[in-house]
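What you see is the complex with one protein chain gone and the rest in place.
On to chain A.
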Amino acid sequence: MTINCLICHAELLPLLGWSALFLKEKPRYLCDVCQAKWERINGHTCKRCDRPMSEEDGDTCFDCIRWEKDAVWADCLTRNHSIVEYNDFCKEVIARFKYRGDYILAYPIAEMMKGSLLTIEYDFLVAIPLSTERQYERGFNQSEAIITALGEQSLSVLTRIHTEKQSKKSRAERIHLPQVFQLVERAVIQEKSLVLIDDIYTTGSTLRNAAKLLIEAGAKKVSSLTIARG
């Protein structure tokens, strides 16, 4: 069977050479052309949220300074890790994955995230939950799909109350979100390090809401890993 690129359907030609012969081949999901369209976040970034910034601007971005000044939010989320910039290609892949429901794209996305996950110390991965209604509508939860594709299991400790779609809200509305998450399981997270998995870090308020709840419930540390920094 020929293997095709999951984005452009071009045939993936087998790699030849000694490394292909002797080393366990990494799974390939995208052709070289599509793979090259990801814009990896390299260089100096905000130490909190991974936003790319210039060194003159210090080590924390303006938004994170604001978050951390606020006693309510300070130190809920230790660190966010993002892999790529939210460019047109990434936008298209995530839209196809999440809104069109092309589940299999979780695999190339997770493949990009694997390296970063290795650098984080954690006890459990936690998916950002969807409300029951939204999950029925989409058919699957994109965060859980990424965790499955990472070869791990999501710890189901959160649920979500049904509200309007995030992407339809303005920045101000998103920053001051009421708590939409609920905790269903307290014992298992005590003194544990958790990593929240999601597709994009945009304003960071969804992740902070979830992190705050988990920290207040007794988690030791909560960080997050997302494919894109929007």
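The definition used in the following text is that contacts are C-beta pairs under 8 Å (C-beta built on N, C-alpha and C of every residue); 3 or more make two chains touch, one makes a residue touch a chain; residues count from 1.
As a convention for this text, contacts and distances are computed from a predicted model.
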item	value
From "sn-glycerol 3-phosphate transport system permease protein", "Cell shape-determining protein MreC", "Cation:proton antiporter" or "Competence protein ComFA", the hidden chain's UniProt protein name	"Competence protein ComFA"
Selected residue (touches chain absent from view) among A:G17, A:G139 or A:P178	A:G139
Residue of A:L13, A:I65 or A:I104 in touch with the missing chain, whole complex considered	A:I104
Touch list for chain A against the chain that is not drawn	1-4, 9, 96, 100-104, 135-141, 145, 148
